[in-house]
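All protein chains but one are shown at their positions in the complex.
Chain IDs A and B follow the sequence of writing; residue 1 opens each chain.
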Amino acid sequence: MPEIRLDHITKIFDNGKVIAVNNVNLIIRDGDFVFLLGPSGCGKTTLLRTISGLIQPTQGRVFINGLDVTDSPPQSRGIAFVFQNFNIFPLTVWENCTYALNVQGYSRDYIIEKGERALEIVGLLERADEYPIGWGNGDLQRLGIARAICSGARILIMDEPLGSLDPKISAEFRWELRNIIKDAHLTAIQVTHNQEEAMAIGDRIIIMRDGHLLQEDTPDELYKYPTSLFVGNFLGGINILEGYVIHIDHPDVYHVKIRLGGPKLIINAPYSRFSLDENIIVAFRPEDVYLFPLGYDFENSQADWTGIFLTDAIIKSKFHTGKERRFIIEIDNGDEIEISKPETFKYRFCEGDNIQIGLFMDDVRLFKYPKNLQKEMDLQ
Amino acid sequence: MVRVELRHVSFIQNKVEILHDINLIIEDQEYLTIVGPTGAGKTSLVGLLSGLYQPTKGQILFDGVDVTHFPPYERHCGVMFESYALFPHLTVLDNICYARHMHESNHTETYAIGEAVLELVRLEGRGSALPHECSGGMQQRIALARAIMALEQKGLLILDEPFKALDAGLRMNLRREVRKIAKSKELQMTTVHVTNDMQEAMMGDRIVVLDQGRIRQIGTPQEILYEPVDLFVANFFSTEMNYFNGKVVEVRMVEKIGFKGKPLQRVVIQTKEGFFLFAKTEKNFEIGDKVTFLIRSQYFQARHKRRQDKTNSIVGKVNRVKFMGAWLRIEMLAPYQLETFVNGNKTHSMKNHCVELSLEPPKKLIKIEIPTTRVAVHNFQVGETITIYYPSQYVIVFPQIPQPELEATLRVN
Partner (left out) sequence: MTPKLYTSVLELPDKNIKRRSILLNIEKELSKPIYRIILEIIVITFFILIIAAPIINIISNVIDNIREIRSRLFFDELLGNLQWQIMKTALWNSFSTAFLAVGVDILIGFPIAVLLTRNNFRGKKILDTLVDLPMAVPTSALGFSVLLFWRIFNVNPGKILVIFVHIAFTFPYIVRNLKLAIEKVDPLLEKAAMTLSAPKITVFRTISFPLIKEGLIAGAILAFTRSLGETGATMICSGLIETAPIVVVSLRKQLQLPSASFLSLILIGISLVLLIIVKLLARRNVSTKKFWQIHYDIEYSFSRKPFTIGLKVFAGILMIIFILIPSFYIISKIDINEIHLELFAADNKWAHLWTSLVNSFQIGFFVVIIDVIFGIPFAFILTREKWGKMNAVLDTILDIPLTIPSAALGFAVFLFWGPAGLDLASPGIEMIIFVHMTFTFPYVVRPIAATIRTVNIGHEEASATLGAVSLTTFRKITFPAIKNGVIAGMIAAFTRSLGETGATLIVMGADRTIPVLIVDWVEENSFSSAAFASVLVIILSGILLLLLRLFSPTKEEGL
């Protein structure tokens, strides 16, 4: 089974000046569609190239199917690479697609059979004799994928394959891509700078920063339980409030006071340990904050609001994104919070309206106060 | 602080008509976004506004003055280019002060203003660096600062796809920041922001939708979202669209007024699949009209329970659930409502027909997205039966659109 295992991979460029990948251990299981995310320069492309053999790691081993392939050249690893700029050869569609089989010396009948199937999958069979010059990015991408799957490789590595498409086209094409990969039973790794895309079609997501692997999990877990503030913010954005621990109930229940006269919260945080008076960050997602008009009747509401924490706030600004409405609100202590609501949200609040906001404490995460908060929240 | 008017502007380059008869008024201090897919003619429009190109036909007026044949250096527009186009051999401060140096002899004062603008874009202390020493986000702010400096309280701020090269998360923050600066009371700028991203377009006071050199629609974000003029606009401003074809079976006036100020009409249609759906719309329909209903996937809500009111709800089975961060995407298969499909109590209903041939009734695939909040999500599992419903004012109704056009535009697979 094509399983990829990275064992303490380190890659250093420019004679030790740049550590592109720093001691990464990772297992990618057979048939998974894995996304590699991170700010630019985090080492994700270097990691991909190390796996495919286009560059050699400075330290560590790469295993595919349990075999150590660290020293094998790319052509013997059974990995097909789909490049960001497609790298379609200036040959016909057919020659591009069957390139791999040709250079490996397969018989003609075999090449015709495989090539036709691969082109059929991506829907380019009718255009096999054309030169892909002046083609749109979507079609080039299809050809790139056809070429990759025609090579017989079971592992597909893609470096921002949808990056150069219009946002609208890329949003449509991503489902198609997932279908092709899933139907062909490929193990796929994809680098992207589009978090939404990764969450939409990925089975698992890996987050990297500064050459380190920060967290690796399913989109669901990663989104709900980020292990660091950076991951939380990077994946979907996060609101933060600065506070400190004023009391600890049991081992896991913390009473937190928000700074500058903010509200007091009681949060259950079994995943981490904090001490009394420790500075911490309280974080929650924009969509987990609920907005109510003043005097909202919670008793007779359809939804169950038991246990919600409420506080007063003022709407500072609001705007549409097409998919959702976003509100910026200010709470008592002057901190600003960003809130997202679906377009179908009932209340038409205006700027300057006094409202109350609600938050379930189970949606709140606590983090240790980072050494450099600004850097931790910086997405670059 | 300028009011810009384009009158019948056409632009032909290399014998290809890139812009066709553009009529557009950009009000003083407005933040206007121009959105369209690649090849819509957005960049040419930027070139015409800034004076880099001359229109083939038509006039461009700034505050009533015809500037059609003014060279770029007499228009005082501040342009922020997609690739930033920072001068590599000049320092950040010199880049920013470039325009003002051109016609102000007091260079010390210019530098002082430059420093102030640097502070505005949160780059204080970086004035002596060279552009290539700065990160992508910083370069972008330098480009913005340079454009702002060029304006001098007159002229137009033009942002040409300013966030194209950036990460999605970063875009969101910068977008807000840019808008805040552009709209700030001290600067009083008129801004044109060109983009190919619908979320970014939504920041505008008004949006111009451009496609193949023609203006499809001009309107506020709400108008564009809820009252798109055609399928193209509707689809461009949605992530996923569900469509239903059907016949109007009931029309009633509602005591409410829509976005355009016309009274709303409540229409009920019976879809091809046999669902009864209703919508509130400003358009006029009569019983028997063939129509197409469009509902964006994120306008649906989902429940396990059946609702009493059957008209704007559909029952079906969950086929696929995908977690997408703030949103949960559900693909639902809703079986055709066959009893109603063959119009009442005819002897040989389609359902019987299916039963006789032991066929499964055909199913309609509906894609919905619901927020992943505690209140909205009820732990939906594949195979479960759920009811989805939608608020009726969010439905877009068009006179029936032919199936091929629907499929081509919506890319239904």
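Details
The rule is simple: a residue touches a chain if its C-beta (ideal position, glycine included) is under 8 Å from a C-beta of that chain, and two chains touch if they have at least 3 such contacts.
None of the values given here were measured: they were computed from a predicted structure.
From the options B:Leu19, B:Ile60, B:Val79 or B:Val209, the residue with contact to the unseen chain in the full assembly is B:Val79.
For the chain missing from the display, the contacting residue among A:Phe63, A:Tyr99 or A:Tyr131 is A:Tyr99, taking the whole complex into account. Within the whole complex, the absent chain has one touching residue among B:Lys15, B:His89 or B:Lys185, and that is B:His89.
Panel shows chain A; residues 52-54, 73-77, 79-81, 83, 85, 87, 89-90, 99-100, 103-107, 109-110, 114, 117-118, 120-121, 147-154, 180, 183-186 of it touch the chain omitted from the view. Residues of chain B in touch with the missing chain: 50-52, 71-79, 81, 83, 85, 87-91, 94, 98-99, 101-103, 107, 130, 146, 150.
By definition in this document, only the chains that are shown with their structure count from here on.
Of all residues in chain A, those touching chain B in their complex are 39-40, 166-169, 171-172, 175-176, 193-196, 199-201, 218-220, 223, 233-237, 285-288, 290, 303-304, 319-324, 340-344, 360, 362-363, 379-380.
Of all residues in chain B, those touching chain A in their complex are 37-38, 135-137, 167-170, 172-173, 176, 196-199, 201-203, 221-222, 225, 236-239, 296, 298-299, 301, 322-326, 329, 370-375, 390-391, 394, 411, 413.
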